[in-house]
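What follows is a structure written as structure tokens; I'll ask about it next.
The other protein chains are all here in position, but one chain of the complex has been omitted.
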């Protein structure tokens, strides 16, 4: 199954025109990614703090289809599309009551937290990501 | 000439791994866009508040090439690539000391601030945008 | 019973020194307040959007006792201390595993969303706030 997470669209996430402020959407998305990694056994405080593995974003292609308004209940759906040597491709779809608000293709890369250089996925993370890939795209 | 703006990368824009937090980059980008519109005669408080014209983003394709670190002095370069009936395409390039950190293609659409529906650019804004387009791509 | 809410301290809420960035704490606090008002029958989209009642902060006295770190599970406890004609005093205590991280005394004022001028609490909101005051401080 794809990973999903629910977030209310808060007052503080909206702008003076009354709709979602898109940088706040992306702050929510990073929180959802953090939750996704925890769900596959790699909580970020351990992954980054002890194992020194970071996952910075290198590509992000976003389409905003429909404005989100204060009070909307957002459902984030996260699909893994591809696991590379040190990269990882996600497809994110954010809906409210079945209506697509925005979607994003995102590539992150595993890096060394200290040097910021790319590094291969460790075996346990690769296995967990590949298992997610197989079971969530059936 | 292309529009440029300088922003220091602040402590509050960086994450625990010591590099720029990308949603903060996008918050900076929106501030630079606000400054760009003021530079062509459309300050947002007037444009949105009195004229009821908003410019929400509908597409944003970002490539992060090099991590930004706390204390970097970021130069944002904004180029207008195309002025449509109600749309506007930007190319943003963000460098530090000549090194490209990230770039983004962005499409915004003129909308009615109250209904959030697309509307044509008013003549004065279209003229200003087209003049910018011609003179900045020589 | 006092109102409580749980929030994980996310990567994006922390700073390059590895601890919580305090403006992010306050963004979380505003979200908790939004949840508190919904719990007493005044969800903000309705309260602000339809009834045109806002609740801006006029005083906020914060003591940071212990640094929060990435991954901490924060428990926010919200106590109503006093309901005035148009004001409302809160005491917030934010703990992690029983340790107090920070606390805040906050005064908000009911205002007209359009004019930003103070206005009395409507009867239903006053009744709900006073009921909360009585039952949560036993």
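All chains are identified by letter, namely A, B and C, in their written order; residue positions are counted from 1 within each chain.
In this text, a residue touches a chain if its C-beta (ideal position, glycine included) is under 8 Å from a C-beta of that chain, and two chains touch if they have at least 3 such contacts.
The structure presented is a predicted model; accordingly, all values stated were derived computationally and were not measured.
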{"item": "Chain not shown, its touching partners among those shown", "value": "A, B, C"}
{"item": "Given A:21, A:37 or A:90, the one touching the chain that is not displayed", "value": "A:21"}
{"item": "Listed residues C:30, C:91 or C:133, member touching the removed chain", "value": "C:30"}
{"item": "Given B:3, B:44, B:64 or B:121, the one touching the chain that is not displayed", "value": "B:44"}
{"item": "Missing-chain contacts mapped onto chain A", "value": "11-12, 14-16, 18, 21, 23, 70"}
{"item": "Absent-chain interface as seen on chain C, which is shown", "value": "16-17, 19, 21-24, 26-27, 30, 48, 54, 56-65, 67, 113, 116"}
{"item": "Positions on chain B contacted by the hidden chain, ascending", "value": "10-12, 27, 30-31, 34, 43-45, 48-49, 69-71"}
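Everything below uses one rule, namely that only the chains that are shown with their structure count from here on.
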{"item": "C-alpha-based rotation, chain A on chain C, 0 to 180 degrees, nearest 5", "value": "180"}
{"item": "Chain centre separation in whole Å, for chain B relative to chain A (CA means)", "value": "24"}
{"item": "Whole-Å gap separating chain A and chain C, where each centre is the average of the chain's CA atoms", "value": "28"}
{"item": "Length of the line joining the C-alpha centres of chain B and chain C, rounded to whole Å", "value": "34"}
{"item": "Junction residues of chain C - those touching two or more other chains", "value": "11-12, 70"}
